[in-house]
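After the structure tokens below, expect a handful of questions from me.
Every protein chain but one is kept in place in this view of the complex.
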Amino acid sequence: MKTGKSSIAKRLLGICTIPAGTILIFYIICAFRGIAFFETSNHVLIFFRSVATVTLTTFALSINLDSGRFDFSLGSIALLASVVGSTITLNYGLPPAAMLVITLIAGIVLGAFSGLLYVLLKLPALITSLGVTLLYESLVSIISGSGVSFGTQPELTQFSKGIPNMILVIVIALAFMYIVMNYTKFGFHYAALKDGQKVAVDTGIKEVGNAIGCYAIAGAMMGMVGYINATLTGTIQASLDFGSIGAMFVAFLPMFIGGFIGRFSENHFGMVLGAVTYAAIQLGFVRLGLSSEVQSLVSALVLVGFLIYLNNEHTLAALFTGKKKGGA
Amino acid sequence: MKLNKLAAVVLSAAMAGSLLLTGCGGSGNGGSGTEGGSKVDASDISDYGINQNVKIGVLASDLSTAEALSFRAYYEEYLGSQYDVDFIYSEQLGNAEEEISAIEQFIAQGCQGIISLSSFDRPGQIDLCESAGIYYGVAAGVLTDEEQKAYEDCEHYVGAVGPSLETEYQTGYDMAKYFIDKGDTSFLIFAGAAAFGTEMHIYRVAGMFEAMCEADASTSYNGATEKDDIITAIYGDLGVNADHFSSDTFTVSAVNGYNMDDAWFGEIAEKINTPGLQAVLAVGNGSDFFGSMAPEGVEVGSVDTYAEGYLNAMENGQLDYMAGKFSPSIAPIFVAVINAINGVPLRSDGSAFMIDQGYWIATNADEFKTFLDSSSATNPVYDKEILDQYISTPENVVSYSDFESFVSAYTFDDIQNLK
Amino acid sequence: MSEPILQMQNISKHFGLTVALDHVDLTVYPGEIRGLIGENGSGKSTISSIAAGMQPATEGTMKFKGRDWAPKSMTDALEHGIGMVVQERGTIGGVSIAENIFLGNIDQFSTAGFVNRRKMNQAAKEILSLVGMENIDPALPTTVLDLQDRKLVEIAKVIARKPDIFVVDETTTALSQTGRQKIYDLMKEQKKQNKSVLFISHDLDELMEVCDTLTVLRDGNLIKSLTKEEFDEEEIKQLMVGRELKGDYYRSDYDGSYDKEVVLKIENGNFGEELKDLTLELHKGEILGVGGLSSCGMHTLGKALFGAVPLQSGRVTAGGQTITSEKTAMQHKIGYVSKDRDTEALNMDASILDNISIAGLDKIAKHGVITKKNERNLVKEQISSLSVKCREPKQAVSELSGGNKQKVVFGKWIGCDSEILILDCPTRGVDIGVKQAMYQLIYRMKKEGKSILIISEELAELIGMSDRLVIMKDGAISGEVTRSESLNESAVIGYMI
Partner (left out) sequence: MKKKINLKSKVVEIVSLVALAILAVTYLVMMGDRLSPYMLQTLLNQTIITAVVSTGAVFIYTTGAFDISLGSAVAVSAISGAMVYNKTESLFLMFLTMIAVGLLIELIDSALAAFLNLPVFVTTIAMLSVLSALVKIMIASGGGAKIEVPRAVVKTLDSVGLKVLILVVFIGLCIFIYNYTALGRREKFLGGNPICAKLTGISVKKLSILAFLIAGVGVGLAAFLTVVRAPTITTSTASSIGMDVIIAIVFGGMPASGGARSKISAALVGSVSMVLLSQIMVILNFSAGISQCVKSILFLAVVTLSGLKGRKAMLTR
């Protein structure tokens, strides 16, 4: 396929419009209110931290949801992984790097275990994940009681306070997903299973291993989210009765935006830009001093609006070009 | 399939049928039914909790915070080992409906008393306990004056021990005063559940504002300078709206709610880094949410509980002022409920009592350590020795006034003198 | 004769209670094109899929090239010399053509775990040239190809691995004449190299032309193997059915008359490339055949007549009223039998009872209430008049054979008193015995004054049944013939291509 000049321009437009447009809108609104969008370096940090956690959550959500596996347990994995990581680190007085590594490994193990249950129980992923969520939340409570607190050890809470760290997380996560999904056997098999489950299984591709792998990757992502969240305040609060499922809801908008941008670029890169959009909205609300109720309301409306656009693009396009649809 | 359906129908029919049989006469068998009067014949006094097992249900809207866990440890581990009592904890209650369900469950299990740590619908709780004839006491909180008036004559409503709203107000006031006296003028107020209309948080915030108004007459919140007006204004704003604060001396920013999502932490991160900020005045847990993010030199005041984690915070300079609950503070209501069950209720002029109980204030790690040690489940400040003095026996019937002075002397030093 | 290349001995396959293969022996020799024929459910696809590693046998042994043969997967089998092109869609739309070609076989392009896409695409290009698709960019998503080309990609994928045995399962149904020719050429090439072909088809003519030997299966048993000299159409049919076909197969009359009244009409209907300004009328008491290549738009026409396709312009009317949805179509007593039985015509999750009664609920409801009695009566009537072989009406429809499933679909529409039936490939995947019964049923319905539109890719049945036959090409009608004794396939094929 040859790419002409106009088509490159079109692609760039498709890639940039949403994130750049969102940032621009908030810049303008902030300017009107006499506020700078990025006033201090702290705003930049908030922004990148959001991009990082939202990107990771989006990768974790989409890797399974794209294959028709709905996973409620993401938030509980983040929570439990960070509890395991911090508890072990504190009990044995390990260095901060150990906490990162243990949390990440815990995330992978918890994700893989969730995948293993899904594979073994042969239930719809949605249902398995309900049970897993309850289980992981309860383990958090059993291990840590009310949670874990290490805010008094500043060396343990440095990670999420560095902008370079956040950028590094984003870059590594993106590079990881990009390479795994586009240049490894796992990724090829993933794509085949995603779109042609039966054909792929009949051909002899090991679906079970691939699925567990997906859950493990999602677990790694959520482990990282747990680590960032834990090091943000130095406290992890236990949560019961599905209190943890809210964590995954941030990922829907970026996921769909990612799907849209994915038409012009690589899918995962699109998701990062989706996360950028989400983070911009979030920071915008913080800068404008609007309450989080208003924010969740607006985010929900934006999500619905964007989906309406995505799912009715052709109808809308027909409407604008004046083409009529349907018989007399 | 058929078997399945049939079984379902039979089961539900059986259930519905037996329910119909019980009809509306379901006041239940409830508690022990020992009628308490103001005059007691010493020989009628039972010995539940001492020689006879007693079951007390605990309504808890929170089972996972440090405060909740320390309360539970005190009841189950300390009192449970010292007295013949089983504390039955509810599930984590989320709303008024769940409170009622939990009480019904306690009644069905034959609890003789209920202690409430959950405040979605206190009148509803009392109503139900009264109709079931089961003793009910409020710990770590009180009723509003209106509610108290309406329910104080209920025979099975034992009373309430906890910080009154006035005390909450004073707690906020004292905290702000402490930092103002140090010369601080720039504050970040964490208004917590004031955003959800939680009264105790609103009163604490109001107290903070009042302290500032007192220190500088130019200060007002939404034009208000008086306690009641400030409270109304906070209700109206759903928490604190920093734009409504004006003062020549003080500057204030605010964080509301407990959303604990990215946006909320983002907001905290932004506001705690406001240049010139001197202190965080938190109506709740200040150290966890603000302490570790606070830049050098920003002090933190917190209203919370005496727990291990906060001691570390104080030692590390992430917490500078603590108005804290001590877990044995929920002992007096236990004593009162036991007395009621044993047929010697403690009545204030024949009515249910409402006794104010405040916080312990720690401003350095040593104080904190002392208070924390006195809150442990192994060696609490209210130990069996003290409590036994207020549990009536045929030999020693406790009077209400004795009990009242016992509860009112809640400061650390006062309690030491009780021994 | 040379040593056999593949020996399958005593092969059995059970799916739960169903016995798909019952102790079957099959031997394949180098350099032969062996046809496998049998009715649906005879086990012909099952035995070949076992040889090709798609599923393991429940019982039995296999020897391939003199060694024990137990392939772990289709990829594994292909690697060691048996490659199969499956009946259903065997490519995945969402991934590139190259990825499809190397599905499950990606290792050859990876170094240290990383796949070299460029190398893979280059290799794919070479493979595509084997089936004359050298102009296609293998990096494109497979969705850009039409169904025929996708099938050719699968064929290329298999043939590129130079299998000793090339298994072709009912693949030709999806192909046009040119596509078929390509596959026949590949088979001959295979034979020339002294390699073998296992060719499964329901099309007896095709098999008799291409194959050297034919093996007939029935109900999971091997009935007989025939050499080219022994091929005899009537005998083979009898072997497949297991008894002599009595009475007429199609209808025997050449009357071809019908009522003048137009009951269903599409006027100037347009829908993308599928329907182009198409006008067609169906009369009362008429059997109207619609034929053409699979992609000519006739399947879309069937849906459009049932109101299931939103026309871009033009309209469908019945009795003067516009048909805008499936519901309005049903109100005008139109029924539609989809060609995709398992996915579109039946709810496989549900029982026979549910599947038949669903279209007739309004009919059996009294004051809006459906009584079990009425429902059972409706369903039992259809089960007995169509002689659906089942244990009980509550039996899951998924447990039935292809022919009986199709009877259930017919029962659904007859049960709700349809006067107009649109039948899209009504005998696809149905064995000869049931086929014959269906033809007789269709003819009987015509006699009762019902109107029937048959869409089919099998010219023989169209010619055998239709009062009038229209041929479609590229979304438009390219020819029309009326019933006569002299009508034959070659007279019609010209309109198709």
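Think of it as A, B and C in the order they're written, each chain with its own count starting at 1.
As a working rule, contacts are C-beta pairs under 8 Å (C-beta built on N, C-alpha and C of every residue); 3 or more make two chains touch, one makes a residue touch a chain.
Bear in mind that the values here come from a model prediction, so they are computed numbers and not experimental data.
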item: Chains in view that touch the one left out, judged over the entire complex; value: A, B, C
item: Of C:11, C:346, C:414 or C:432, the residue in touch with the unshown chain; value: C:346
item: Contact residue for the chain not shown (choose from A:74, A:130 or A:279); value: A:130
item: Hidden partner chain, touching residue among B:67, B:99, B:210 or B:304; value: B:99
item: Hidden-chain contact residue, picked from the options C:139, C:370 or C:460; value: C:370
item: Touch residues of chain B, complete complex, unshown partner; value: 1, 3-5, 7-9, 11-12, 15-16, 18-24, 26, 28-30, 63-64, 86-92, 94-102, 104-105, 107-110, 120-121, 123-124, 127, 132, 196-199, 235-236, 238
item: Residues belonging to chain C that touch the chain removed from view; value: 16-17, 306, 308, 325-327, 329-330, 336, 338, 343-351, 354, 357-359, 361-362, 365, 368-371, 412
item: For chain A, residues in touch with the removed chain; value: 67-70, 117-119, 121-128, 130-135, 137-142, 197-198, 201, 207-208, 211, 238, 240-242, 245, 249, 252, 293-294, 296-297, 299-301, 303-304, 307-308, 311-312
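Assume only the chains that are shown with their structure count from here on.
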item: Chain nearest the overall Cα centroid; value: A
item: Chain centre separation in whole Å, for chain C relative to chain B (CA means); value: 73
item: Separation of mean Cα positions, chain C and chain A [Å, integer]; value: 44
item: Chain centre separation (chain A, chain B; CA means) in Å; value: 38
item: Residue numbers of chain B (touch at least two other chains); value: none
item: Of all residues in chain C, those that touch chain A in their complex; value: 53-54, 72-76, 86, 88-95, 99-100, 103-104, 106-107, 110, 113-115, 117, 137, 140, 269, 310-316, 322, 324
item: Partner chain B, residues of chain A touching it in the complex; value: 40, 42-43, 45-46, 49-50, 53-54, 141, 145-147, 149, 151-154, 157, 232-235, 237-241, 246, 250, 282-283, 285-287, 289, 291-292, 295
item: Footprint of chain A on chain B - complex, ascending; value: 63-66, 68-69, 92, 94, 195, 238, 242-243, 256-257, 259-267, 269-270, 273, 287-289, 291-293, 309, 312-313, 315-316, 318
